[in-house]
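Worksheet for the structure shown next.
With one protein chain withheld, the remaining protein chains of the complex are depicted in position.
This part shows subunit A:
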Amino acid sequence: MTALLEMRNITKTFPGVKALDNVSLSVREGEIHAICGENGAGKSTLMKVLSGVYPTGSYDGEIHYDGGTAAFRGIRDSEDRGIIIIHQELALVPLLSIAENIFLGNECAKGGVIDWPETFRLTEGLLAKVGLREAPGTKVDSLGVGKQQLVEIAKALSKNVRLLILDEPTAALSESDSQALLELLLELKAQGVTSIIISHKLNEVRRVADSVTVIRDGATISTIDARGGDLTEDRIVRDMVGRDMAHRYPERERRAGETMFELKNWNVWHPEHADRQVIEDLSMNVRAGEVVGIAGLMGSGRTELAMSVFGRSYGRKISGQVLLRGQRADVSTVDRAIGAGLAYVTEDRKTLGLILEETIRRNTVLANLGAVARRGVVDESRETEVAEDYRRTLRIRTPSVFQKVMNLSGGNQQKVVLAKWLFTEPDVLILDEPTRGIDVGAKYEIYSIINELSAAGKAVIMISSEMPELLGMCDRIYVMNEGSFVGELTADEASQEAIMSLIVRE
């Protein structure tokens, strides 16, 4: 097979930073090529060079594509040559239909008048190709993330894609949606579409990739060919972090104390559809020093459960009891829940967890501002000391706590969210997807922090879509499906198969 794409010695500098240093990438025609690397390694920058977001001339090096040199001045240029990027944050217009989204900017029109029958006919064909059974007129905002991802791919197919680039395509997807997406990639490959996939999920990479390029600190570390047989997760991790990571989950001494948190007969109804019950008669308990996982597919109600407990931030007609150390607790508003000793680290740190325009310092004290104030006046020295403390203990990588959090990497932002909640001195921490979208090294650090918390006698509830993470971290796992728990497994009983079979059995 010949190379469809050859990027040679790409160097891209930003003021003061060399983002890419002599990176080379070679993608064969018809293969699935994975790019792995920690956050900030330069993967996205490389893809932006490729797609023309950084126009020709703003970087050094050459790009050979499809038998010629490529000098893209913008995304339109690269799209014309069949290079399509699907970004991590999906770029669909929520209030438009699937068909309108697919042909947005590329409408089937004669003289500016849209030919709707033709549009719908073409859309149906594309949807069949990606295996999405939805009417072309369905509004995108009524679809789940997994289906939206498929719409993005259908949109790429409509543009006669030759090289499909997917940036973290499964980061927000459930296990089954991820599987479906990977199947689709393999199918597209069979039809001759070449793909580049950027992913943190190494088991997926191993499953679909024909070769893997690892990038670290803006340089190519290795290109591994799957056909050679030496494509193992350990090998990739070693190249990514530059050291051997024998243990992906830090060791923890398991020791559970008294029952700290209890939920009894919890019921929640949907905030808009009054007849839809989201959480049904659910009960659970967590002991001090215990890490308890909640497994389940996207949409099983895990986040809704957590948010309804945390100050009724979700849902209506909530009934049931919350007990802390055996006492009934008032968690009816967020500040009461915080006062009672609850903390909820959201799955969506950018829109629900942080004030991006504010500094690390201000974000750190936000949920417990009273503790650094006297009679309503903020003591800024005390505030700075607190933020500095957490910067050190959580190893937040930043020049100073006066940086805006939007300038931090995902892993460091997540640490700021954790710092905010640790400063409220909670007894019970609910962590919703605590390692989503952060790199391997930072994940390990977050796991270590979780272990320290449980060692300090906190009760930790961990919601995650990544089953290996739950298996590696939790003492006990509740399996959730359609608003109720369908099983409870101890660490010894739990396995991916056991969890999946509980979900599927329902």
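What we mean here is this: contacts are C-beta pairs under 8 Å (C-beta built on N, C-alpha and C of every residue); 3 or more make two chains touch, one makes a residue touch a chain; residues count from 1.
What we mean here is this: contacts and distances are computed from a predicted model.
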Considering the UniProt annotation of the chain absent from this complex, which name among "ChrR family anti-sigma-E factor", "Thiamine pyrophosphate-dependent enzyme", "Xylose transport system permease protein XylH" or "Multicomponent Na+:H+ antiporter subunit B" applies?
"Xylose transport system permease protein XylH"
Using the touch definition up top, pick the residue from A:Leu126, A:Val278, A:Ile338 or A:Ile503 that touches the left-out chain.
A:Ile338
Which of A:Gly42, A:Gly146, A:Gly311 or A:Gly411 contacts the chain that the document leaves out
A:Gly311
In the whole complex, not just what's shown, which of A:Ala3, A:Leu90, A:Cys108 or A:Leu356 touches the removed chain?
A:Leu356
Interface residues of subunit A (partner: the chain not displayed):
310-311, 313, 333-335, 337-338, 344, 346, 351-358, 362, 366-367, 369-370, 373, 376-378, 380-381, 384, 388, 399-400, 402, 420, 424
